[in-house]
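One structure below.
Just one protein chain is left out here, and the rest sit where they should.
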Amino acid sequence: MTTTHDPYTPTPGDRFTFGLWTVGWRALDLFGDPTREPLDPARGVAELARLGAYGVTFHDNDVFPFDADGAERERHIARFRKALDEHGLVVPMATTNLFTHPVFKDGAFTANDRDVRRFALRKVMANVDLAAELGARTYVCWGGREGAESGAAKDVRAALDRYKEAFDILTSYVRDQDYPLRFALEPKPNEPRGDLLLPTIGHALAFIEALEHPELVGLNPEVGHEEMAGLNFAHGLAQALWHGKLFHVDLNGQNGPRFDQDLRFGAGNARGAFWVVDILENGGYDGPRHFDFKPPRTEDDAGVWESARGCMRNYLILREKVRAFRADPEVHEALRAARVDELAQPTLAAGEDLRSLRDEETDVAALASRGMAYERLDQLALEHLYGVR
Amino acid sequence: MTTTHDPYTPTPGDRFTFGLWTVGWRALDLFGDPTREPLDPARGVAELARLGAYGVTFHDNDVFPFDADGAERERHIARFRKALDEHGLVVPMATTNLFTHPVFKDGAFTANDRDVRRFALRKVMANVDLAAELGARTYVCWGGREGAESGAAKDVRAALDRYKEAFDILTSYVRDQDYPLRFALEPKPNEPRGDLLLPTIGHALAFIEALEHPELVGLNPEVGHEEMAGLNFAHGLAQALWHGKLFHVDLNGQNGPRFDQDLRFGAGNARGAFWVVDILENGGYDGPRHFDFKPPRTEDDAGVWESARGCMRNYLILREKVRAFRADPEVHEALRAARVDELAQPTLAAGEDLRSLRDEETDVAALASRGMAYERLDQLALEHLYGVR
Amino acid sequence: MTTTHDPYTPTPGDRFTFGLWTVGWRALDLFGDPTREPLDPARGVAELARLGAYGVTFHDNDVFPFDADGAERERHIARFRKALDEHGLVVPMATTNLFTHPVFKDGAFTANDRDVRRFALRKVMANVDLAAELGARTYVCWGGREGAESGAAKDVRAALDRYKEAFDILTSYVRDQDYPLRFALEPKPNEPRGDLLLPTIGHALAFIEALEHPELVGLNPEVGHEEMAGLNFAHGLAQALWHGKLFHVDLNGQNGPRFDQDLRFGAGNARGAFWVVDILENGGYDGPRHFDFKPPRTEDDAGVWESARGCMRNYLILREKVRAFRADPEVHEALRAARVDELAQPTLAAGEDLRSLRDEETDVAALASRGMAYERLDQLALEHLYGVR
Partner (left out) sequence: MTTTHDPYTPTPGDRFTFGLWTVGWRALDLFGDPTREPLDPARGVAELARLGAYGVTFHDNDVFPFDADGAERERHIARFRKALDEHGLVVPMATTNLFTHPVFKDGAFTANDRDVRRFALRKVMANVDLAAELGARTYVCWGGREGAESGAAKDVRAALDRYKEAFDILTSYVRDQDYPLRFALEPKPNEPRGDLLLPTIGHALAFIEALEHPELVGLNPEVGHEEMAGLNFAHGLAQALWHGKLFHVDLNGQNGPRFDQDLRFGAGNARGAFWVVDILENGGYDGPRHFDFKPPRTEDDAGVWESARGCMRNYLILREKVRAFRADPEVHEALRAARVDELAQPTLAAGEDLRSLRDEETDVAALASRGMAYERLDQLALEHLYGVR
């Protein structure tokens, strides 16, 4: 089916990236043992390159074990670097595993235990150094277990103080080291903790404004995480872009409020995915298109790559559709009928203030009776999604 | 059951306030006609005073009809004022109805239709004047229909531009008029629109930072609205307080993600309500305890007041419980065992920076094996909630 | 765009039907006044016929007012009949409005008030007579307000006794009258009541088995109602078909757990809609394709018909896709690779019983290592949905 002319076969120019932990997920879950063998990171790199990816991203412990000593760490890193060089993949983003080891059972930057917090910062520092060395420009921080199951266990305001302290420390560090790195927070509402801190795009955006170096901190929002809270992900991306804070993005699939499904991109809320690609392509985002998904536990090794391939393919299919939608003259006409352009016009004219409105006459009945013509516009979008226009 | 000595009978000193639209809700819903007669605002004031409330709040059209002319408006306001004076209730907050009339079918401040936006601003201005006149200190803005059902209908970034424009205009106005008013945004994830803008506490907090006069804008979060997104309301309040933005609060009840239930306070997530009262009482909030609920459609007039009475009673019951919880020596001991206090301690000591940690040795295994003792702590909280301690 | 050759323009042979209350919804919701004028049922019939529909369905009070006397009722019915005859539409289904009038505030068949229950039965009887007269074959019962907001208010077991009593009475009646009518229950988890009885397809299926004439009672499941509980609607249809109980279906759109959105069909969970059409087309359902949606409140009269047109169009688009999917040789091959056919084979061979397995040897490791190849199969389905195969 896939030929060299297939418009949906990716090339590095499409800037698709994958977490090593995605294709490398052994499919262990809370209820079951792994169904797949460990993936050698070097093979992961090779396969992703073969499929047309542009880069890979990693947690420290995707590349070397948690308890590796210096030499073992270096050996693993060297091997990983070699694979990157051989296959021409880049590492635009890195992150730290602050959730797998039992030491992080109560979180990392906001663990009640101060020694855990110190250890977490040290672990991040080491991997920030490595990230810089490998040329990453974005350092993602998912607060895996920053949260609580019960009300008294976590003093949320104190936790936010510590969270802020951690980012103030880390941003000072990258400034001092002159690393060209920016941090990207990844919000999530719950799981594995009952409730997580900074549960949505909005909470993380607000938090950033309280930091010492807000310019160095932005977001890495994930489709499924917002949809777990029933939120519209494209709307969230739009707000993040509006604040200038969309530093990175995690693409995958989810079916609404339930456990974190991490389906391949496109294989969840298909309609939502259309608007996600629309805002990414047309909203000024210029970072990699990063997939953070989990090939289902039913899949063997072949299924893993099929699933990875599907992520990119679906993005390209949707990209083509949103381009066609935005170029369609009937859509232009429908957008005008829906007065979408009118929203770009300021509500007050130059020189007006609120008092200028005081004596304005409005024909409210006439205004109220104007239909918005959204159904027609949306039907056009849907027919682009369905590929029948 | 309620005697003068009943500790759960409110007095104005408890600062309970109610929206006129709550006890005045005629119980019309999407599927059914009203089950109750209209409530004369003057009677609403009298009954709430009788029950021990401190104040009432209102939308403009709770007091006078949408299409009232000047004289009719004044007549209604005079009557309302008279009732307030007679019964000694105050008006600490007011708001605008920007959602009932068909003219607002696509929102108000972010309607695509510029004429609607201008009309909305004018309507708010008129009511802000009234609010100031009546001594209100908070002006709530719930973006009732600021949102969309479909992807292309609303350019979210343009909508945020217009939303910001509206608040920049309104804050300039209250500064110019020298009104002692602050605005409070009320986030909601969806309903009546498919997806609303500024869907959570977090999104609204972030938005405020982008305004011209952020100091004049804060939040009026509502229990049910956050719980509709599966979010922990007490956590949301804590973050709002952390940002210094908890200007007002809407108390009610909800059973998780579903339609907006507006149950009486306490009659939803009872466990969550305990922590809500805990953070309100102990987190530095000093505004009114405002109820925004709907007496169920099954209730007649007597049921309405029973329901309103229940809101206040449940708050007082829970306030007593959180006080007892926070005073309980066994709780103190359990908090220490859970190292809750340790989170208040900065992670780095004075003079340290990230590099100071580089050579720190951590006994990870020992740290990992320390239990957090949260179950014991939470069981104590639960037993306070259940009233068996 | 729509021409006579457009494959997505419906004809009566497609058997699309609409509730009169859908296109006739005046867009009144809990937070807002109607945005549209009342729709004359005769015009509704004419417009639906023009768009290619096959039939209409109705609640009694969609055709005549709740308090119409006999003569007024007959006048309205005559007018409705005339329109049906003129435009060649049929009435395959009818239902009763047991939720709008305040008398039904606590439900109808399970209202605590016995007089309400008697009145409800009488109202249904009258409309069942009319339904039979108009040639309907299915009588839908949505338990609009059969439920509760609080725990003690409703004795659920007594309510199920009364619910059963109602259906035993009604089925006896249609048998006695020799009406060729069957009843179809419409489950819904919540809204407008806090929790509704018979909340899902499953609960209703179980309930039917306890009735006196289970053969006369089946289901009318609705897309959005099941998705409000996060359930897979296509799975629900499959189970209803498995029990021989899919008597009718309500098609619309929803975005997961939240208020009942009633979006036009296709404009919600697009991916789910593909599988819904697949099971309807290939699972043995032979009733009408009935739309129960609400044209959004933003739409004027033109938007209403655009929205109705979209429902049918999307069904036809999806029908074409599922046919192509089921005919695609690569899909056949992928289904075999996923061993989907093997599930049709009984687990035990003829003559075996459980003891026959006692000494069977299984190479568990080999079995465990077989990949299921579901990702490839699903990607093919998705590409059919996207129209790129």
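In order of appearance the chains are A, B and C, and numbering begins at 1 in each one.
By our rule, contacts are C-beta pairs under 8 Å (C-beta built on N, C-alpha and C of every residue); 3 or more make two chains touch, one makes a residue touch a chain.
A quick note: this is a predicted structure, and the numbers were derived from the prediction, not measured.
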I'm checking contacts with the chain that's been left out. Which of C:Arg15, C:His87, C:His243 or C:Arg389 qualifies?
C:His243
Where the complex has a chain not shown, which of A:Arg137, A:Arg182, A:Lys245 or A:Arg297 is the residue touching it?
A:Arg297
Using the touch definition from the top, which of C:Glu74, C:Asp155, C:Glu215 or C:Glu330 touches the missing chain?
C:Asp155
For subunit B, which residues lie in contact with the unshown chain of the complex?
1, 8, 35, 227, 230, 255-258, 264, 266-271, 295-296, 298-303, 306-307, 309-310, 313-314, 317-318, 321, 330, 368-376, 378-379, 382-383, 385-388
Contacts of subunit A with the absent chain, listed as residue ranges
27-35, 99-102, 104-106, 144-145, 149-150, 153, 189-192, 194-195, 228, 255, 257-261, 263, 267, 296-298
Touching the absent chain: which residues on subunit C qualify?
101-103, 105-106, 109-119, 121-122, 125, 148-162, 165-166, 169-170, 172-173, 176, 189-190, 195, 197-207, 209-210, 228-232, 234-236, 238-239, 241-243, 257, 271, 274-275, 278-279, 283, 325, 331, 334-335, 338-340, 342-348, 353-355, 357-358, 360, 362, 364, 367-370, 372, 374-375, 377-378, 380-381
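Basically, only the chains that are shown with their structure count from here on.
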Euclidean distance of C-alpha centroids - subunit A vs subunit B, Å:
30
For subunit C, what residues touch not just one other chain but two or more?
35, 255, 257-258, 267, 296, 298
